[in-house]
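Accompanying notes for the structure given below.
One protein chain is absent from this view; the other protein chains keep their places.
The block that comes next holds subunit A.
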Amino acid sequence: MKPVVELKNLSKTIGGKKIINDLNLSLYPGTITGFLGPNGAGKTTTIRMMVGLMKQTGGDVVIVGVSLRDNFEEGLSKVGVIVENPEMYKFMSGYKNLVHFARMHKGVTKERIDEVVRQVGMQNRIHEKVGTYSLGMRQRLGLAQALLHRPRFLILDEPTNGLDPAGIREFRTYLRGIAEAEGVAVFVSSHMLSEIELMCDRIAVIQNGKLIDIREMSETKESFYYIEATPVERAKQLLVNEGFSVDDFKSGLLANVEQQQIPGIMRSFVAEGLEVFALQPHKKTLEDEFLEMTGGGQIAETYAK
């Protein structure tokens, strides 16, 4: 599959400090890619370079075969952007805001504006001033402006900020819908890991300006079981002897065990006279993996904010 967007050795240096270091990433049509990283890792900088808010120091962003360096207007005409909270002109109606942005793209008709307004379900309030909108409605309007010109690539920075659970779910379904129906490549950055987990097909993790991991969400994960048995040392010893990798976890153990091996372990535990309190599958969440990858400290600061 041909990528819609390619980042090629993208670099950014600010004041002698390398903020982004040789970033390479491809985004494919119909795929939603999540972009994760602790605060200060360079997510926002990367996104700003992709949408023309910042100039890259080195490397290039190629969108549908067009380099942003060589032909900014052509390249960016395929991109829909929601950067953080969509700030609109509060003193104008939602509709006028859309007309405003539509004028900045080629070939967006009045019918297209109406169509997008219907798609995001804003037809009842679109002629009211944006200043009277709730955050959720502003998010919808933000999505509407990003879709006006039928972009091939949609880039979203913290898109679900301020949406209620129902709104988030609707947004997710909607995003999935356009990604699949129109073959749009979607790139989402977010701190809400559970959100990314539900929304994305692929995740890219960035730390200190470098891409440290790209993976498919559907990749079969290793299976873990949580085992609580006393005495713990004996249990651990037993498992290690059987060749499993074991970690301490809460008051029990976390073992890398396949499902079909469970009855065997159970039998051996009983045979050894261990008291078994719990033996349950343990699902590593994206959050766990993320913290493992990036080292917990930095993200902890994020949450403290």
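Miscellaneous remarks
Please note the rule applied: contacts are C-beta pairs under 8 Å (C-beta built on N, C-alpha and C of every residue); 3 or more make two chains touch, one makes a residue touch a chain; residues count from 1.
Heads up, the rule we're going with is that contacts and distances are computed from a predicted model.
The unshown chain of the complex is recorded in UniProt as "ABC transporter permease", chosen from "Xanthine dehydrogenase family protein subunit M", "ClpP family protease", "PLDc N-terminal domain-containing protein" or "ABC transporter permease".
Across A:Asp70, A:Glu87 or A:Glu258, the single residue that touches the chain missing here is A:Glu87.
Touching the missing chain, out of A:Ile32, A:Val62, A:Leu76 or A:Ile265, is residue A:Leu76. The residue from A:Gln145, A:Ser190 or A:Gln207 that touches the chain not shown here is A:Gln145.
Contact with the chain not shown here comes from a single listed residue; of A:Phe101, A:Phe187 or A:Phe269, that residue is A:Phe101.
Annotation for subunit A: contacts to the undisplayed chain at residues 14, 48, 51-55, 72-77, 79, 81, 83-92, 96, 99-101, 103-106, 145.
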